[in-house]
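Omission of a single protein chain aside, the complex is shown with its protein chains in their original locations.
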């Protein structure tokens, strides 16, 4: 059963990770999963949010958003609507939690790194691309702190990446594009560390509920994808 | 290793489902998971949201909120802050998706049922209690439509319930209370149908990432809990 | 002329005041005036709002809200509308002012008690039920401060309760339910102290303006009702 | 006991009602109660709000606001704060209700008159000045409709005015200015029709609760003031 | 080619500047350009915004708004819409920048003067009338500081006024009223100092783009108008 873009069921789209795409940000990555294109900027600031002051620990947070015309049909700006939508909130929180899972905040000291993940072009999997790219930008943000001799030790206790998997036409597939995502029966986003542990598992029955076998095969597939993405992240960071 | 409230690791808290708690709502349930107490009200309305008009299909949606003093420390009202927070958004969306997984919208006709899930008292697991109770209120909302002879056939193609599981002190436990939730290394919310399929799986590494074995044991435990909750829902609805 | 629920014109609905309905709040009351059911929670906090700091005086404030399906027809959430409506504002302010009339802020020291009055079910007279119940929750909040030895002396210089009166079918009636309220020509909310003084008098001509005689007879009736409510409050607090 | 501005206890401040203060509005009045100065503009529009369409009846509504520097200390603009405050809401609603008490909506046909009451300068009694002036602007709005032959009959079934009364230094006083208002023990706003009936009575214990005798004497005093204001309104309208 | 109000192309409307129109404000001006009527209030406060603290320098800012019925058709209140519109923002910023161009902030010390420019009646040129009037109110605000001996030296290093010019019926005209403004091909607002320098030049092609000659003739005309307005400001301030 061929996929619309010619991939096999277990194949990622072409993934590119371009560092230093921005001039001002302490870390910045343009990450592409096929036609999905997300700009991830790491902003490093001294100090932490009020509720964390005095703890000696740092903080990492993320904000996700889509440009109005990143999608097929133009979406209204959330700034003009005057409120952030539920989906935006949800994804921003997911990215933040995912990154924090690999950070040793004590080693980081009282600094904050904010990851802005802005979707320039959307073709499915924007949140998983964002997490994958944001980790690399975060690493560069940490590098910036290290160069300024502001770190006690390396705050990154691992790497983190993410990929979507789903059941399309009764077949488990890796890294769904928008077309596949919109017809998938089940859609799952899996966030894993570089050493293969889970950080987040979010599976949703879209068209039909799924049994444990399906769930198991999707988890297997996601783990394969994450192994590959971890390699790409390493390569980008050693580049 | 005893739990603070004396339960075994595989035991639910005492769960009660009280129907018709409200006078005006077409369906209403006060659901309790231990000290967690959520009021679920089903409001049945003719017509559907604009984007669904003319399709002949119905709609089910949910809104979750916490009373300011449902928690240990008073929280500011979202109405006064002027915006709905990310967590509230996330849970409202989760409840709506979970319920929609067991609804045949064609059978429902162009009616909308809104499930308001207001947490009166919180002690962990408010979202899973809300889903479990909201399903019963939804069933009563459907009963209301049936009595008015507005349904083509039974729109409920199954039942749905939810439970949380987590790793506490290195032990997988069912139905965490607030105390356990706040120290859990991994926290997972699982939504299942009455026949044991998955609707949603949301696992999050809080303190430490988790491997596939841990994930598998948590899924097993959740399935056990859901079997029990399904029985309680059936009993409540036949009462 | 019989009332729809069989009461005489000068009769209150059955009133119940249930203390300690919530586990977390320092004071909490479920107050019922017939089918009207309001949950009043007193939250005690150290410190006072900025504009009052350094005065050595405490503060008491209130927030009123209705659950979306407390009413016959579901109302939109103010959190989602992004603004608090005029009626909500008005009633919150009324409750706060009423309670403050019986508080000696110097005796209270720099503590704040917030009364959250959430209408679980509405059948007329929600604001008067809220004031009547909130006073009892406030008293328990003060008890909490006393037990912590944070009070200089008893800050409650009296008790306060409230009742609605109105002209229905040309007859002055006590404690209108929703049905009566919606056809009343005049509607008046009266807040009184336990020793029979007025705290607030808010009379509104709904269908027809009213002369001084009518006004006088409504005030008499309200005073009767408040005497009874004061007795019920005392009983609840001594229980 | 002399008042700071030399008035007797039962004396109004100098009241002036200037019609046609604005060029565009269908009715407009600059009303002054001493140094309190409120601009009332009546805007006449064809049609009524959605919920009233097809009833054949008109609608009258009001919006009250204060210019930032109408007061002694500059207040922040509600447009910039992004929300309308409780007090503003409360007064807007009071003005609207007061005016509607003297309107026959059937006679008015499906037209809307909006009364904008903007306080240019505040020195106590802004809401009562607003009601008193808005009635005159409303009458001119109705005149405008009559000239356009859009009215079935005279929609004004009476006139309406308002005045504040209060207990200052243990003495009941009429039409409090800001200085008096800020030290008053009780503050009451009374809205009456031209023939002496009550439309609204809003009494509040500010510093001390009040007994029935006090209440009665305040009501007497307010009635005296309203007789005088009614005369001034008639004179203005016949001018 | 006569103008609708009989003026010549190079003639201002009758301009009046009435000082001390308000009782509370430290400076206040009712400025009229024909039927355009703007109330400008200067509020003087100790201290400066947070970002300016500790610099020893003062701050001047402005807020512009229109009363709902200042215009021919009633406009919705921005407070009720919950957001400030683009045009309001734009004009507030313009007034603030214009005034700041003639202020020596060091001489002013850490004080803030806020200019509230509220349009009571609009007939074109509200922003230019606002700037012209606000300068006079600002001067009175500075006088207030001087009388309190809070100034190091005179902070006003010049005066500032503004006028609109435009191409109507192919003719450059000074100080457009609303009728002219709405049919103008080009509309330009020019802010100048008393000694003839430019502070702001904002020209907009409304119906047709304009060449350099047109632009030059409009600038000439504006300069003529500003000379006259400067004289009127001086007269008002010496009055």
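Note that the chains are named A, B, C, D and E in the order they appear, and that numbering of residues resets to 1 at the start of each chain.
The rule we apply is simple: a contact is a pair of C-beta atoms (placed from the backbone, for glycine too) under 8 Å apart; a residue touches a chain by one contact, two chains touch by 3 or more.
Here the structure is a predicted model, which means the values were calculated and not measured.
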item	value
Omitted chain - touching chains that are shown	A, E
Residue among E:36, E:112, E:164 or E:193 touching the omitted chain	E:193
Given A:83, A:150 or A:212, the one touching the chain that is not displayed	A:83
Option from A:53, A:69, A:152 or A:234 whose C-beta touches the chain left out	A:69
Residues belonging to chain A that touch the chain removed from view	22-25, 28, 35, 39, 41, 43, 45, 63, 65, 67-72, 74, 77-84, 88, 114, 116, 118, 120-123
Residues of chain E (touch criterion as defined above) contacting the omitted chain	83-87, 89-90, 92-93, 97, 101, 158, 188, 193, 196-205, 209-212, 215, 219, 223
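Note that in this section only the chains that are shown with their structure count from here on.
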item	value
Interface residue overlap between copies chain B and chain C, same or different (over half shared)	same
Taking each chain's C-alpha mean as its centre, the one farthest from chain E	B
Chain closest to the middle, measuring from C-alpha centroids that were averaged per chain	C
Chain C and chain D, separation of their C-alpha mean positions in angstrom	28
Centre distance in Å when chain D and chain E are each reduced to the mean of their C-alpha atoms	33
Mean-CA-position distance for chain E and chain B (Å)	59
Multi-partner residues of chain A (at least 2 other chains)	82-83
Chains touching one another, given as label pairs in label order	A-B, B-C, C-D, D-E
